[in-house]
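Once you've had a glance at the structure underneath, I'll fire off some questions.
With one protein chain held back, the other chains of the complex are shown just where they sit.
Going in written order, the chains are labelled A, B and C, and every chain counts its residues from 1.
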């Protein structure tokens, strides 16, 4: 299917713009994804990139113009996504905002909320973080304990303890799930807030990930005030709104299949590069039949995942089982990426032990880092175990396990 | 550790006897294990072999002489087992009797029961089958419904439906688990019987396995009489006795580790033979690096399983976790054997489809047959799923899943 | 930034995967017809049937248009429709030489002489004749370059010597298509069955019968030889189509086993609840689901690519689809037997039909080890 002339022209223009505007690598180490943004320098550099891209008119093709977007235009959005990968541009640092908070606000927000929040979100002027998980409520999210109490003037006070809050230390806003109602079941007693992070009583403490990187935090709320209009949707509707956010988080969103496909191909290309450039005996890993077979298997699986991301939007082809592809995409993609990083480490042999700090580390030490980071994806946003429950129950109709 | 002179002499004599007495293959197809004995001809031929081996003095080294055994002598028992494998002798058809019913009777039987039953059991004069599972009670064995009612004269009447009863069509006796008590919990209401199969009201109907072989049955009891002394142990003690039988069945028995090790090596040797004799391109499968790697992995795992079978009896080395090796042996061995048979089929390529009946089938069509039969071992005697529960709960002390 | 190596560019499907209303109708009507005409009871009846399929099946499929879709006179076909039908057929394991016949027809349509096409294509499309391509040879050989069957010129004609195996429904085919090699290269012949030594194979899979063929010094004329200039491309296309159909069928196999096992897991109770509530049952079933959905994406994309201009890309996607669906189906049937427990180990349970099909299919037209090596060559070059 050939692109229309207008779209092809758009792609050409964008490609030209990217050629002139993608910045060279900074003098410091960049994080692998938005999950690992740690230092102020990294953050500022990445924020500037998103701002520049926004100002050039390339961010916001899923947000109407009146809210600061570029109008709903999935075709252009997909082209931007593909070309960003192609040009190896930096990732967009306001990831949670763009992919989870933004769509949720667009779906459930008041006109005022949309007008106030979406533009600075798209431009990375205001960063968003997510406050769902708690120390005692991970897989069993609905058992969370954070509590918001409405005051006489309609404003709120929140007390609680959130964990796993990526980029909280740079965030202006949090999408926050808290208990507001008494005497109803645990699902019906939750509400969803757009919580300002600069309020008194909010403190952000960094957590350190297993690979030593920061970028994720715990956030303590000690009777912290929120204005009345911090509430998104209705009181007690929090669980349903949160499920929408989680669907976005798990990749069910309408993000372009081709964009996601391009991301898989980029990962595979990186694995192939490891095989081709890693010496083994007289040749390279790419000549070893056992490694070749394993790479081929990952190629097949990656191609299947990429094609499935594209197929997810072909509604007619998913009539029998409409939820399967959206609900499975995070599960299969995160486990595949984990196997891929593990295989890359195996190819490196003893040098897989070398870390980012070692100047002699092959590929800059990115692979053991990537392997460890891969668990962020098989745990965060619903563990693989929970996702298998959900698929079994909601897609196959099997009885509940809980 | 060198064998004592007496044992070495025993081994030499046995080896000589086997050389002269192991029969040549019969004109009909032999079953792969006791689970597949189907025809009268197969049965008679195998029965004659066990009788001959018994008469020569080589069966029953785990049964005292007064009951027809050869006295408790694990060393000689192990030697017999090893040499039988070495000589590729036929298996002993009264398998359930020798390994499950016999040890249970020895442990829980009255003097009269032991005197009456053990000798004909060892000589395969009387065949035993097992009546535990029912259509509605597989993994959840304790929910079985067969009912035995004691009569005024102390005798019993049993009504129920047992399945999965290997060799029932040749059996003189069944170890039978039935409900006898009312108003107590499901475990305490079971009793264990040594049930005569020739009674009126007992009917045996063959079941056909997925690969088309017979050898296993369902048995219907319609108010069938059992004498008073059919009861083993006490009323209501059935569950505990059944657990002992299942421990024997799952390989926890004191059978020689070396015997079991020899069985693993035999299976591996058969796999290696497939690799070496199956042409692939200009050479054989054994020259293909990918298949080589897979065979090596199975070799390592098989060696580990074999060594673990031997280690199970080194008490001092299992002090930390005494139940682990006995409870895991069936699980790991059956899953390993399944992978092995699957790999052999993969080596055969398109010819893995050829069945026993095809004269051109490689290795007589035994491998697809073995692969299908392997599920008998991952399902029967506790499915792999149930065994993982048991290991998790009894060895790791994790909370119950049910 | 990680350094990256370029991957081979594979054809990508359009946004709607080329799936039209017409496809939906074909699929729905196939499903209706199969629900009426294909059943496990019929599979049981046919197990002992010497032919192995109902004689009425092929004419009925012809009437439904299945054969026309697969063997259009102009040599082109809608691969997507054919793949969808193959999946439906795999779900029910409908025994019939449908797939082998359309593969043979595609080969004939592309490389047959006008006379051969005239002779065979009309009865094929009408369901009145069946043909089968003898791809597979002993020693795991199937690659057109490695065939050991030999064709030698003998005066005006040819002498053929060789052997073939696993020829789908070869024992009932009216004629066989024989790929061989001569001094000049690849040669294809169409030979009536009576001229060959044909022995029905005894296999584990009663739902797709097969035969081995032998021929020693078989004398043939030019009339039985297909156009040599078209032979290579036509055999490549037929192999691609055969692999695609196999892959699509195996997706159907996984679907069927998943449905059977899921239903059983909802009904069968142990420990006071349906076994499907246990994660030890639920999670493997989810893995079957995710694998088969991934396979389906490959099969659909491969089918679309088969109609496109990039033959190497189509070959690669077809190899991927075949690889993935065969692995997935074998896992699916293993879980199917295991999770049915004791019942799954019996022939009373329908899963065994699917088990055997999956096991018998895995090694056809390239084992997965060979396919892996083929794909690695595409990725890395080398041997």
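Simple rule for what comes next: contacts are C-beta pairs under 8 Å (C-beta built on N, C-alpha and C of every residue); 3 or more make two chains touch, one makes a residue touch a chain.
Computed from a predicted model, the values in this text were never measured in an experiment.
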| remark: Cross-chain touch to the chain not pictured, restricted to B:52, B:186, B:235 or B:388, is B:388
| Given the contact definition stated above, which residue among A:209, A:311 or A:330 touches the chain not shown here? | A:209
| said: I need the residue numbers on chain A that touch the omitted chain, in ascending order. | reply: 133, 135-140, 143, 163-164, 207-212, 279-281, 288, 290-291, 338, 342, 345-346, 348-358, 360-361, 365, 368, 371-372, 375-376, 378-380, 383-385, 388-389, 401-402
| Contacts of chain C with the missing chain: which residues? | 278-280, 283
| remark: Residues of chain B touching the missing chain are 1, 25, 30, 88, 257-258, 261, 265-266, 268-270, 272-273, 275-277, 286-287, 289, 292-293, 295-297, 299-301, 303-305, 307-308, 310-311, 313-314, 316-317, 321, 324-325, 328, 331-332, 363, 366, 385, 388-389, 391-393, 395-401
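Keep in mind that, in the parts below, only the chains that are shown with their structure count from here on.
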| query | Of all chain pairs, which one counts the most C-beta contacts? | reply | A-C
| note | chain A and chain C have mean C-alpha positions lying a whole-number Å distance apart equal to 40
| note | Here the gap between chain A and chain B, centre to centre from mean Cα coordinates and rounded to Å, is 53
| said: Could you pull out the residues of chain C that touch at least 2 other chains? | reply: 278, 281, 369, 372-373
| Shared interface positions of chain B, touching two or more other chains | 288, 290
